[in-house]
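Complex shown without one protein chain; remaining protein chains in place.
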Amino acid sequence: MRKTSVGVFRIATKGPGDVTGLLSLIESGAIDPRSILAILGKTEGNGGVNDFTREYAVSALCAALTPYIDLPPHRVEERIAFVMSGGTEGVLSPHITVFTRTDVVDSQSPSLSGKRLSIGIAQTRDFLPEELGRRAQIEETAKAVAAAMADAAIADPQDVHFVQIKCPLLTSDRVEAATGRGKQAVTHSAYSSMAYSRGASALGVAVALGEIESEVSDEHVLRNFELFSSVASTSSGIELMHNVVIVLGNSASSASPYEIGHAVMRDAIDSTAVIDALRSVGLRIGDGSAPNASRELTNIFAKAEASPNGSVRGFRHTMLEDTDISATRHARAAVGGLISGLAGTSAVYVSGGAEHQGPPGGGPVAAIARLTEE
Amino acid sequence: MRKTSVGVFRIATKGPGDVTGLLSLIESGAIDPRSILAILGKTEGNGGVNDFTREYAVSALCAALTPYIDLPPHRVEERIAFVMSGGTEGVLSPHITVFTRTDVVDSQSPSLSGKRLSIGIAQTRDFLPEELGRRAQIEETAKAVAAAMADAAIADPQDVHFVQIKCPLLTSDRVEAATGRGKQAVTHSAYSSMAYSRGASALGVAVALGEIESEVSDEHVLRNFELFSSVASTSSGIELMHNVVIVLGNSASSASPYEIGHAVMRDAIDSTAVIDALRSVGLRIGDGSAPNASRELTNIFAKAEASPNGSVRGFRHTMLEDTDISATRHARAAVGGLISGLAGTSAVYVSGGAEHQGPPGGGPVAAIARLTEE
Amino acid sequence: MRKTSVGVFRIATKGPGDVTGLLSLIESGAIDPRSILAILGKTEGNGGVNDFTREYAVSALCAALTPYIDLPPHRVEERIAFVMSGGTEGVLSPHITVFTRTDVVDSQSPSLSGKRLSIGIAQTRDFLPEELGRRAQIEETAKAVAAAMADAAIADPQDVHFVQIKCPLLTSDRVEAATGRGKQAVTHSAYSSMAYSRGASALGVAVALGEIESEVSDEHVLRNFELFSSVASTSSGIELMHNVVIVLGNSASSASPYEIGHAVMRDAIDSTAVIDALRSVGLRIGDGSAPNASRELTNIFAKAEASPNGSVRGFRHTMLEDTDISATRHARAAVGGLISGLAGTSAVYVSGGAEHQGPPGGGPVAAIARLTEE
Partner (left out) sequence: MRKTSVGVFRIATKGPGDVTGLLSLIESGAIDPRSILAILGKTEGNGGVNDFTREYAVSALCAALTPYIDLPPHRVEERIAFVMSGGTEGVLSPHITVFTRTDVVDSQSPSLSGKRLSIGIAQTRDFLPEELGRRAQIEETAKAVAAAMADAAIADPQDVHFVQIKCPLLTSDRVEAATGRGKQAVTHSAYSSMAYSRGASALGVAVALGEIESEVSDEHVLRNFELFSSVASTSSGIELMHNVVIVLGNSASSASPYEIGHAVMRDAIDSTAVIDALRSVGLRIGDGSAPNASRELTNIFAKAEASPNGSVRGFRHTMLEDTDISATRHARAAVGGLISGLAGTSAVYVSGGAEHQGPPGGGPVAAIARLTEE
């Protein structure tokens, strides 16, 4: 039976353009650059429309990797999926997480049993502008999630613990192109198209994984927030017109020394969910270690948002009315503080904008642990 | 034996000028306005120099209380100690905590045994401008802490769990007054005088409680951060030239249904310390309740700051270099997220600026629980 | 013939709660508190939803004036119209402008000829929630403008140079009240209801002054920005359900030593319009004085906004995409810099949010000068 091994490398960065940590691991042989499948990063911008640290980081990584993978800088993104989440508010620490995948022969990993971390990638066809934020995007995303599960050799939706999606947004050019063909885009605003695209993509995950049983239609997007996926994490960007889907889960086909689990935060102070996510991969709180030292935390991935109803467990929050700090920055800082405290490390991936990703005001939280011995 | 009963009322506010919650409790008879000793609040400003929500809140409270206590608005502060901490970043929820104290006869509280929450207040003499941030302020504060302990009927420093201090700052007028007498103020900057005054006041607490054994002198202030108090929480304001000291602890003379405990966060993600503070008053994490439902959380009081060395457990944070959000706002958001998550409520008192209040990057955290039955 | 004299006093403030300047002028006899008709102020908050400096300033002014006008604090607003505009970005300096009006006998002011500054106030009936942002608000505002013109003894619309309006906004309670009666409010969002109310009020001014010839209907509000008033300045607040209208213009019935004029900025860098406004009251640029020293600037009143199309004279601006500073703060800082430079003083009234107040990206600018001798 064909087996794959997935590697996960969390690398601290000194700035959005810093690639020295990655290059060191490549030069030392710890990372084979040709095995890199995806890089998820936290960059120290504001996470908003004018956050250029994300594209700067991707640009620097592409320029750094180009000599190793025989592709010009502008084509590196065809090979590797980059997802940069801006905003390291509070204690959050800028870093990247590099995912690699290689084929292995069975005998290489005799001591590891059970399902292990697996990663799969797929993408949708290009969308028409008028399809964004609507059923077409939901359905195509669902198909791509299924394809990425197959790529990861995961059959059971229960084994899927985090689905990271990059999705398009609308620009005025794209809106006009639709209008020119007699079609109406879901919104004329670039900013709110990001929420529509994130929301429809998350609903696509929920459909693929059977988290929603009923039919999902256009009018549910950004309206019925009771419909959500417990493992979706979506972010929109201007540079593409299709969805890129990264599925992370556990598979019997994986010989990886890593394991992944998840829970769902029902609100921004849901410490129980974070503890559950840590426990699901055998870790206890406070220091990211396990009682018997056989496991250690590799990273946590979570989504955060200010609860739309303006309160948390009955007490008013002020995130949505603050003219000086955007609500997404507030939410990342608070949830980042909680998760860092429970994980015992501040280099965690907490991303903002959680439409249909977990319940309103909450969001998914996944943990990856490394099994050092058994 | 004379006994006192201390009441603690956490009241949500709808804005810095909102006094309706307090007035309701007064009108209903739950709070006797003449028994109010101190009000600690979180207001929704930026917590910086230009945060006017603090003085607005005090102004509104004075105007509201004046008909009940037979003092004109500008003299209410002579009777009641107000400490408003600006900044409800992240999930933090604006609220005030009202402390009352009344004499009781022993027979009124037969079922409560052991030491219970007690509160004491004292103040120093007025300082000369050149004394701020220096030994005179340290020593006078230490004396006032001792006096406030006596007022609270607390003899053992181990029974003191939170010491809130309001202290002066330097203005250019005050600096010039000192210069005119041939004296030098510790700094010419109003902003940095706040840190000096907070730091010297915290060291005064440490001296009073025996937390520092060696002699403390001028050159330790804002330099030797290994010297600190584990229970001090200090904030400076322009409206006074002396220190006001509020001691919270447990005393056998108290017939209060409340108990207080504390721990020290060694860094901004020290979840263990927060859990310890909760446990010290019989509470478990996540929902602020106790296994047997006999205790419930009233409030948590903590100080937060961005670690001066730029990292948390080896990972870089970006709070000190952010030109758009001040480090104190970042720190409150993150620590507020952690404490709210562990406490199960976001109406907690997390204040910024923790010089000599806990170790660098950390701070004290105190919890008050109500014993509902025994 | 009955004549009135209008006084205009620009008073610097040391903070939003500072009333000492006003009280000094009252104590010295320069201002008769019973003659105060309106106070327009710039306070140093962020000008957004969570700017509490506005209500704090009004609260402090009411408390200060109450002993002089025999009304309790909460009823002072029935007598005096307060309009506080938050946000003193850049060089803008916090201050209030106090308008007084008294009856005079003709012989008191023989040396002044021509039309002089006059002020008139009126108010609409209370609106139903569903009327806000729609034709009812436009039409009732137009009627109130006519009434305020009559109160100011101004017949010719050409003599009206600035119309300041305070208007209501929608809260969720108000929206529900409408829904309960089977009516639909124009929007469910409190924030965007502010823009609707400001916009409809400004269109009401345009209708009253004949600036718009065609019929104005619901669908023009916040849609057809080619319809605008050149003298309207509107701001919405939660504390009222009707519009308060303050008309400033020149009238032959006024024996005031002040004169007012205006121009319209077609974009945020329209220096020509500011110069024209200054010239209209006999002033030259740079120092707010006149060649023959017979006139001096009292204050300038202007509205500013980031141009909705994202550019100024063909060059892109970044105000609308900045996640860290809101567009209204950017716009006040820039327009405030320009006006202060041309006026030679930074204590000017520049307010944000200019829907239907001047052309898109521009706004009205009015100047008041004092004639010191002739």
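Letters A, B and C name the chains as they come in the text, with residue numbers starting at 1 for each one.
One rule holds for everything that comes next: a residue touches a chain if its C-beta (ideal position, glycine included) is under 8 Å from a C-beta of that chain, and two chains touch if they have at least 3 such contacts.
Everything numeric here is computed off the predicted structure, so don't read it as measured data.
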**Prompt:** Which residue, C:268, C:281 or C:367, contacts the hidden chain when the whole complex is considered?
**Reply:** C:268
**Item:** Positions on subunit B contacted by the hidden chain, ascending
**Value:** 46-51, 318, 321-326, 329
**Asked** Which parts of subunit A are in contact with the chain that was left out?
**Response** 15-17, 44-45, 50, 52-53, 55-56, 59-60, 63, 73, 324-325
**Message:** Tell me which stretches of subunit C touch the chain missing from the display.
**Reply:** 12, 14, 44, 46, 88-95, 268-272, 274-275, 285-286, 311-313, 315-319, 324-325, 329-331, 333-338, 340-342, 344-347
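The criterion applied here is as follows: only the chains that are shown with their structure count from here on.
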**Item:** subunit A and subunit B, separation of their C-alpha mean positions in angstrom
**Value:** 40
**Fill in**
So, in whole Å, the Cα centroid of subunit B is separated from that of subunit C by 42
**Cα-centroid distance, subunit A relative to subunit C, in whole angstrom** = 48
**Fill in**
Where subunit B touches two or more other chains at once, the residues are 44, 324-325
